[in-house]
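Here the complex is missing one protein chain, while the rest keep their positions.
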Amino acid sequence: MFAVLKQDVSQEQLDHLSMWLRSRGVEPHVFHGVYQTVVGLVGDTSNIDIDLLRGLDIIDSVTRISEPFKSANRKFHPDDTVVKLGDRAIGGGNFEIIAGPCSVESEQQIVDIAKAVKASGAGLLRGGAFKPRTSPYDFQGLRAEGLEFLLEAKQVTGMPIVTEIMSASHLELFEDVDVIQVGARNMQNFELLKELGHCNKAILLKRGLANTMKELLMSAEYIMSGGNENIILCERGIRTYETYTRNTLDLSAVPMLHELTHLPVVVDPSHATGLSRLVLPMAMAAAACGADGLMIEVHNDPKHALCDGAQSLTPEQFDEVARKVAKVREVL
Amino acid sequence: MFAVLKQDVSQEQLDHLSMWLRSRGVEPHVFHGVYQTVVGLVGDTSNIDIDLLRGLDIIDSVTRISEPFKSANRKFHPDDTVVKLGDRAIGGGNFEIIAGPCSVESEQQIVDIAKAVKASGAGLLRGGAFKPRTSPYDFQGLRAEGLEFLLEAKQVTGMPIVTEIMSASHLELFEDVDVIQVGARNMQNFELLKELGHCNKAILLKRGLANTMKELLMSAEYIMSGGNENIILCERGIRTYETYTRNTLDLSAVPMLHELTHLPVVVDPSHATGLSRLVLPMAMAAAACGADGLMIEVHNDPKHALCDGAQSLTPEQFDEVARKVAKVREVL
Amino acid sequence: MFAVLKQDVSQEQLDHLSMWLRSRGVEPHVFHGVYQTVVGLVGDTSNIDIDLLRGLDIIDSVTRISEPFKSANRKFHPDDTVVKLGDRAIGGGNFEIIAGPCSVESEQQIVDIAKAVKASGAGLLRGGAFKPRTSPYDFQGLRAEGLEFLLEAKQVTGMPIVTEIMSASHLELFEDVDVIQVGARNMQNFELLKELGHCNKAILLKRGLANTMKELLMSAEYIMSGGNENIILCERGIRTYETYTRNTLDLSAVPMLHELTHLPVVVDPSHATGLSRLVLPMAMAAAACGADGLMIEVHNDPKHALCDGAQSLTPEQFDEVARKVAKVREVL
Partner (left out) sequence: MFAVLKQDVSQEQLDHLSMWLRSRGVEPHVFHGVYQTVVGLVGDTSNIDIDLLRGLDIIDSVTRISEPFKSANRKFHPDDTVVKLGDRAIGGGNFEIIAGPCSVESEQQIVDIAKAVKASGAGLLRGGAFKPRTSPYDFQGLRAEGLEFLLEAKQVTGMPIVTEIMSASHLELFEDVDVIQVGARNMQNFELLKELGHCNKAILLKRGLANTMKELLMSAEYIMSGGNENIILCERGIRTYETYTRNTLDLSAVPMLHELTHLPVVVDPSHATGLSRLVLPMAMAAAACGADGLMIEVHNDPKHALCDGAQSLTPEQFDEVARKVAKVREVL
C-alpha cells in the first residue's frame, strides 16, 4: 500500500503517521519524489482501513497494491477450485448449465421443467422460492412451499438444486438444498454472508448491480473467512446508463476473475439482458470466453403463463442453447 | 402503463394479451399509430409485473406512467410527513443535523462527542455500533456493547439517537433506539425492510450506491406497506466513474424527491465525498437546495484516533458547519 | 410518442398543447387514465424535440415509441447492409478481422505488420496516424506522414486500410483511405459527421465512451442523412465504475444492434479491456455472439518497442486469435 502525502506535511506529522502505522504492524518506507513524498507500507496491510487512511488531512491519495482478498486470491491458491455437486462439478474445466424457472409455481411445473432441462443436458436445477422484488406489491414467491416443490423435483430427477436465500433466519429450510444462491441485492448483506461461512453448502454468489469485481471477491472472502470455500461466482450484468438491455453483461469479468481468483465463474445471461431473444447469443459468448457454467431461465407453459416466465426460454429454445453452447465448448 | 407491440403481432396474439390483462383487473385500450400499435393499460397496474410484460415476445417496450409507489407518493398524500423525535422533528419545514462518530468506540468517546455536537446545535446523535464493512478483516463495530454506550449518551444529553441495523435478528437490541438506520448496502434487503414495517420506530433509509430514486421510494414503500410511515430518506452519494470523490453526491435528488414524495430527505455529505474538507461546502449546498436535515460524521480525539474518524470533522470544524448551515437556512 | 400530463392541467392548457402539436404536423390523441391524462402523438414525430416537450410545465414525462433513427432502422430496411471493401466485405454474413498497430511508427513497421496479419487471415489493415490522446503531452501520431506509410502498406499487401480522422479539415488527406474511422471521442462531433455524410467512403463509427446504442444510431443517422450509407458500427467498451478493465465491453450490444439496425457491427476488444491478455477470450466471445468483424491491435517489435504497442498482441498471438475465432465462426 502507498500513501501519497500532501505537499505541506511537517516532519512531526510524518513521524506521527509512522508511529501509528507501526502500532498496526506495518513498516513505513518514506520516499521523497520531486514534488511529493510517498510512504510505502510494508507488512500485513489488510488491517489498515484504506478509507480512513485516505481521509486523513495529511494524505493526498492512497493506493492498495496487494489485493485485500486472500483466501479467494489466485496468487496464494493457484489451483482452480472445483465445486462438487453430487456427480456434477463446476470449475477446473468442469462446465455445467443451471436451468429452471424464475419462480417455482407448482410441483407439476417444477418437475416438468426439471425433466425437460435435464433431457437437454442441464446439470443443475434452479427455481426461485424466495423472490427479491423491487416492489412490495409484486409476487414474493411460494417461499417454504416452493422449496418443498423444488426438493420434490430433485428427488424425481436426481438433479442438484440451486435456490436463493434472502435471510439467514431461513437457513434451516435450506438443509437439503445443494447450492444456496446469494442474489445481487444481497451481495453485501454481510450478516448473511457471515452465516453462510459457517454452513457446509456450496454458495452461488451473484455480483451486485453496481459492484466491482474486487467487492465481489471481498464478499466471497466473507464466506471463506468463516470456513466455507465452496463458492461459485456469478456475473449477471451491471448497471450502466444503457437502457435497451436491462443491465450490461460484463463478460470481460469472466477471464479477469479467472486471473484474480481460483473460484469458478458462471454467467447468467437471462437476468443480465432481460430479453429472452438475447440469451442464445450471450450464452454462446459466455462459453466462448471461458465461463465455467451458465444459469438460464426456462419456463414450460407459455400458453397459460403468458407473462410469468416471459423472459425465459421455452424448453425447446433451451435445448437449442444447450446444443450450441456445447459446440462452442468443443472449440475451447 | 403503455405497452408498445412489435410490428408483426397478429390479432389473435393481441386478443390473448387483452384477455390476460383483463384477468389481472386492467382494461386494455388499443391504439394504432402509423408504424406501431400501442396498448394503454387502465386500472390498477400495480399488480402487473413490468419486467415480465417487457419480456414478452410480442412486446417492443413498456412504459409505466403512474409511479409504482403509492404510500410514499406525494400525488396521493400532498402534505409533508413530519417525523417527530422527542422534542425534535424532521420534515415539513423542520430541519435537524444528525451528528456523531462513524463508530462508537467507548462510552467516554460517544458521550463527549454527543455533548460537543449538541452544544453546536445538532439535534440528533449518530454512531455506528454494527458496521457494514467491505472487508471481513476490517473493524466490524462494537455491536451490542456499542448500542449500550450510545444509549448512555442519549441518557446524558437527552438527544434522540440514530444507528444502523444490519439484520432483523438484532431488532430487539434496538428497542430504545429512536431512529433505525438502513444502510446503502441493505436498501434492497427486502426481508429486513418488511420487518421494519412492523416496528414502530422512525427509519432512516439510505439510498443504495447504485439505486434510482424510484427504487429508493419502492424500498420506503416496503416499510410503509407494513404500517410504519415514519421514514426519513437519505441521499449519500451514488456510484459513478468519477474517482476524485468516493461517490457522487446527487443533490438534485433533494428537490426531485420532494416533488415525488412527502417523506423528508436528509443528506450525508461525509460518506458521499469521503473527504472531510468537502463536508462544509456540500453541507451548505444541501441546505441551500432544501434538504430537511444533514447527517455529518464528527470525531473528537484527533490526536489518539489518528485514523478512526479521519474522514470526520473535529467538533470545532463541525461547529463552523452548523453555524454556516444555519445562515444558509435563513436565506430560504 | 406519448406525453403524460401533470394532474392539474386545465382544458385550456391542453387545447393550447394540441394546437401547437398540430402546427407541427402531429395529431394528438387524448386519453384519460385513472389518475393521469396521456396525449398520444400520431404522425411524423421526428420533428418534435423530445427534450423540449419534456421540459414543459404541464408535462410529467414523455416517451418516444418509434425510434428516432430512420435510415439506420431495421424496421424500414430489413436487409443487412453489406459494406464492400475491395474484394472483402463486412456485414450480411461476411466477417473480417481488422488488425494492425495502435500507431503507425515507420514504413517498415507498418509494412511488416501488414504482411504478418494478412498471413494470419486479417482482411483489413488498421493503424493510427492521427491519435486522439487525453494528454497534450502524449504522442499525437505521425499524422500526414503516418497516412503515407499506411498507404504504402496498402500498396504492398493489397489490404484495404482503416484509419482515424480527427477533423474534417484533414479530409483531403484521406482520399486513398478505404475506411475512415470516427473515434469514440468524436462520435458526437456532429460537424465532422455531417462532412462524412458527403464523402463516398466507408465509415467505421465507434460508440462513444458513455453513449447509448440509440445515440450511436443517431450519429450513424447524421452520416446517412447526408447520403453516405456505408457505415460499420463498432462496440469498443463503455465507461462504468469497474476499474480492473479499462472499459466494460458491452457484447450484448452486438445482438441488440443487429435487431435495431441493418448496419454491420464489429467489436474492438483491445481498447475495451486495455489488457492484451483479455483480447483472445473477448474476441472469441464477440465472434460467438454474432459480431460481423473484429478490430485488434497488433504490434511487431516487442524487443525494441517495450512500451509502444504493449497493449497489443504480437503477430504470433494474433495468429492464435485468428485461428480460434475462425473455429468459433464455424459453430455459428
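Here are a few things to note about the model shown:
Per-chain residue numbering starts at 1, and chain names A, B and C are given in the order in which the chains are listed.
One rule holds for everything that comes next: a contact is a pair of C-beta atoms (placed from the backbone, for glycine too) under 8 Å apart; a residue touches a chain by one contact, two chains touch by 3 or more.
Since we're looking at a predicted model, the values are computed, not measured.
Note that the absent chain touches A, B, C when the full complex is taken as a whole. Only one residue in the set C:D8, C:D51, C:D87 or C:E172 touches the chain that does not appear here, and it is C:D51. Only one of C:Q181, C:T261, C:S276 or C:N300 touches the absent chain when the whole complex is considered: C:S276.
Screening C:E221, C:D250 or C:D319 for touch with the missing chain picks out C:E221. Among B:M213, B:L263 or B:V321, the one in contact with the hidden chain is B:M213. Interface note: of B:L56, B:V111 or B:L251, the residue touching the hidden chain in the full complex is B:L251. In the full complex, the hidden chain is touched by chain C at residues 16-17, 20, 46-47, 49, 51-57, 68, 132-139, 166-169, 185-186, 188-192, 194, 208-210, 215, 218, 221-222, 225, 239, 246, 274-277, 306-312.
For chain A, the residues in touch with the chain missing from this view are 2, 4, 7, 29, 31, 33-36, 38, 40, 42-44, 60-61, 63, 65-66, 75, 210, 239-241, 243. In the full complex, chain B makes contact with the omitted chain through residues 210, 212-214, 238, 240-245, 248-256, 259-260, 272-273, 275, 277-278, 281-282, 284-290, 324, 327-328, 330-331.
One rule holds for everything that comes next: only the chains that are shown with their structure count from here on.
Averaging the CA coordinates per chain and comparing them to the mean over all protein CA atoms picks out A as nearest. Greatest centre-to-centre distance from chain C is found for B, with centres as Cα means.
Rounded to a whole number, the gap between the C-alpha centres of chain B and chain C is 39 angstrom.
Within chain A, the positions touching two or more other chains are listed as 210, 275, 277.
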